[in-house]
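Can you read through this structure? Questions will come right after.
Only one protein chain is missing from this complex, and each of the others stays in its spot.
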Amino acid sequence: MSKIQNYRRGEFMKRIGILTSGGDAPGMNAAVRAVTRTALANGVEVFGIRYGYAGLVAGDIFQMTSATVADKIERGGTFLYSARFPEFAQKEVQLKGIEQLKKHGIEALVVIGGDGSYHGALRLTEHGYNAIGLPGSIDNDIPYTDYTIGFDTACNTAMEAIDKIRDTATSHQRVFVVNVMGRDCGDIALHVGVATGADAIVVPEEEYDIKEIAETLKQGFANGKKHGLVVVAEGVMNAEDFKNELLKYGDFDARANVLAHMQRGGNPTVRDRVLSSKMGAYAVKLLLDGKGGLAVGIENNKLIAHSILDLFDAKHQGDYSLYSLNKDMAK
Amino acid sequence: MSKIQNYRRGEFMKRIGILTSGGDAPGMNAAVRAVTRTALANGVEVFGIRYGYAGLVAGDIFQMTSATVADKIERGGTFLYSARFPEFAQKEVQLKGIEQLKKHGIEALVVIGGDGSYHGALRLTEHGYNAIGLPGSIDNDIPYTDYTIGFDTACNTAMEAIDKIRDTATSHQRVFVVNVMGRDCGDIALHVGVATGADAIVVPEEEYDIKEIAETLKQGFANGKKHGLVVVAEGVMNAEDFKNELLKYGDFDARANVLAHMQRGGNPTVRDRVLSSKMGAYAVKLLLDGKGGLAVGIENNKLIAHSILDLFDAKHQGDYSLYSLNKDMAK
Amino acid sequence: MSKIQNYRRGEFMKRIGILTSGGDAPGMNAAVRAVTRTALANGVEVFGIRYGYAGLVAGDIFQMTSATVADKIERGGTFLYSARFPEFAQKEVQLKGIEQLKKHGIEALVVIGGDGSYHGALRLTEHGYNAIGLPGSIDNDIPYTDYTIGFDTACNTAMEAIDKIRDTATSHQRVFVVNVMGRDCGDIALHVGVATGADAIVVPEEEYDIKEIAETLKQGFANGKKHGLVVVAEGVMNAEDFKNELLKYGDFDARANVLAHMQRGGNPTVRDRVLSSKMGAYAVKLLLDGKGGLAVGIENNKLIAHSILDLFDAKHQGDYSLYSLNKDMAK
Partner (left out) sequence: MSKIQNYRRGEFMKRIGILTSGGDAPGMNAAVRAVTRTALANGVEVFGIRYGYAGLVAGDIFQMTSATVADKIERGGTFLYSARFPEFAQKEVQLKGIEQLKKHGIEALVVIGGDGSYHGALRLTEHGYNAIGLPGSIDNDIPYTDYTIGFDTACNTAMEAIDKIRDTATSHQRVFVVNVMGRDCGDIALHVGVATGADAIVVPEEEYDIKEIAETLKQGFANGKKHGLVVVAEGVMNAEDFKNELLKYGDFDARANVLAHMQRGGNPTVRDRVLSSKMGAYAVKLLLDGKGGLAVGIENNKLIAHSILDLFDAKHQGDYSLYSLNKDMAK
């Protein structure tokens, strides 16, 4: 990483690029807006790169003005579009991207996305183009940040869906097993489970005993509860399979639901819009300070930047106190 | 049906019962409230029967006051609970229900639910207990009514979910195949498909050509569209299977989503609350007029009542003009 | 009106224009989309006119493609913008508009808006340019249509706000007097009042007795109710003034709320999107049939077109049965 920190404020940096990569997350547009407006306010030109690294290599690049990001803060998805592009792991493909940067006079980048996006940002920095990563991911699965862009919105979307499901669960005294997003990280399940008063929460980070969960549900009905709810991170098990396992230990009426892709979309919440705006502005400030190869995070309400290299060995730490909290609540 | 129409206004009817049956639907609580308040305003006592016909037979019956239905109009589900109870098709089970009615002095009933519920209502009427059916069903699958209680809410819930899915579809230039509710009736798919700008709508009432749908989607992307959307009534085919069929004719990136049970719950819309209130009040007026064995509907904005017998031979007619309308819109 | 009906399908009409005028309403974008896509599907070119009649006169006109209306169906407001432009009542101003139509080869128009917009449409038709009016107004104040574009969304927005207000009213045993939109037409108040379980609804079309309303509220608290709610159409009286009047007859804790402009915006509901789509397609069909000077409406679920002239003498008839229904419900 000897090549990073090679720009000086106001000295060289005239143009930056911005792209979104990986799975889209609500708040990405707010972050793009914040990067754009902050850069323009500091006399730096901004170029939007469509379709992530694929668009970088293909040269799908356009100059952005303040108006380009007008009426974007409230929109879900990413108006710069995204694309999976594993080919960017290859050096020759990276060099094609570099060609495009040169062609447009872009000296540094902000990249919004998840893990894969950060690898690309690191490579670009190593090639002499400072890149700062912003954690765009609904799963909250990125290390060195308490919250990712999109997590709060995804949680609220899932919660609102489960609130509706509870109506029908209660009307019919049913158990619902609901899959929420979360491959390796159970944060959505944890927060949504607590927020919806789940009888049990199943996350990748904690052992679970399906028989014990069935007992909790049976006990709930015995105590007069009118519904049962198990929130399962989709990385652990498919809701349908989980339900079938559960029915081996209890004879309640049970249904499975997979909330799926709706959790990715929708207008971002206040929290996601504010977080994205702060992170976007901070990323530009890091670039203005000549920094690169860094991942922005928020820890204890403070913006921080860690070397992307550090992230690859780390794992996001969720608030697992919620897990035991929920066990008490479910009684 | 010689036994119906045997009460006279103000002469005999002192007490009515009310129950919800079959799948729950948003607006059922508003209907229960309207029945209760209208009856009380006319000097008739009201008894709530929990868990549908099962609760009737079991005697799970309680007297309701105006306060019982306070703060219920805005709630999804049914606070009287529901239950499947096919046993009520048997005469001896019906007679047990009649015993309970006698025990509580209940002379007539309002039953809110779908098809199955109407059979029970007809039987009770034949036994000398006038019963009026209200169409509670999100599917809009009940004949002799333009709209059922819960349909509008279910449509809006599905639409809002698909609006979110479109964000992510657009970000990734994907096709989404989305299952909405509707076993034999495609009305949710029709209305939601039009409302979300679907490229294609697949309903039980209309033939479809999966190859043609694939062509429409391909043409859409060729014309610069950023996403594809197919809304499929779940009675036609599972979204996953449909997607797999579709991929035989096009090589786009496609995903399947099943919106499932969330469509049943949630706070009812204005339309469902107003419709439920009107229907509930109307049902009481029919009972006060000594009527029974009737199903309430709304046709051309007017409340009507048909003999339940007529419904069994009939089929709900949706607004299929939406189907061809959408084909033009998708171009 | 001898000049209307002067085009024949496929014979002359090659280009139509579309504009939105007056107060914006959710669903206007869906209507613009439907007009555009239907026209294009029939081989007719479509020109968007920005800022209503002001933009027509100024020549703010651009050609629209299918892509122009992509991702617009779900948006509130009007992407063609609107403007008040009373000057269009003058003949010389109209002729300037006609000049612009000639310049762009536009032979006919669809105009979406309220009363004032219809006057303009009639004038253009008289000048030989067929114009069809669509009822865009949240107030539901346009004659010869059961529902206007935007009404359902405005009702749901108001209802959701009042549902929230009820939470705090109940927590504090308060009375809330809430102004909803509606200058001359009480339909929003009527539907929202019923949907939120208001103790009283005050509309321009019905007499009210403020002392009687105070009695109803006092009786409600005496019966154990935890909150009071009066929904007042803003055309009748300001909520603050109404509250102060009310306090002369009762000593409850009361607050006033004016919901105001948020009722105009927001993503349209299913009903508004479907209604707008149907009306937009129908307007194009009327133009293709050589019709002009007509206002589209929906009556008893059927699309109809009346001469705009007839509308000027008529008054929208709401469903006033809701008024008496609510009185029973409030007891």
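When the chains are written out, they are named A, B and C in that same order, and each has its own residue count from 1.
Here is the rule we use: a residue touches a chain if its C-beta (ideal position, glycine included) is under 8 Å from a C-beta of that chain, and two chains touch if they have at least 3 such contacts.
Everything numeric in this text was worked out from a predicted model, so none of it was measured.
Interchain touches from the omitted chain, evaluated on the whole complex, reach A, C. Only one of the listed residues, A:37, A:123 or A:291, touches the absent chain: A:37. Touch with the chain omitted from the figure is made, among C:128, C:265 or C:290, by C:265.
Touching the chain that is not shown, out of C:171, C:219, C:300 or C:321: C:171 (per the contact rule at the top). Screening A:95, A:314 or A:329 for touch with the missing chain picks out A:329. Across C:48, C:77, C:250 or C:293, the single residue that touches the chain missing here is C:77.
Listed for subunit C, the residues touching the missing chain in the whole complex are 20, 23-24, 26, 75-78, 81-83, 157, 161-168, 170-173, 176, 226, 255, 257-266. Although one chain is not displayed, its contacts with subunit A can still be listed: residues 33-34, 37-38, 40-41, 66-67, 70-71, 73-74, 146, 152, 155-156, 159, 163, 166, 170, 191-192, 194-197, 223-226, 267, 269-271, 273-274, 277-278, 281, 300-301, 319, 321-322, 325, 328-331.
Basically, only the chains that are shown with their structure count from here on.
The minimum number of touch steps linking subunit A to subunit C comes to 2. Least-squares overlay of CA atoms from subunit A onto subunit B yields a rotation of 180° to the nearest 5.
Two copies of one chain, subunit B and subunit C, touch each other, and the residues they use overlap strongly: the shared fraction of interface numbers exceeds half. The most distant chain from subunit B, with centres taken as the mean of CA atoms, is A.
Computed centre separation for the pair subunit A/subunit B is 37 angstrom, with centres defined by C-alpha atoms.
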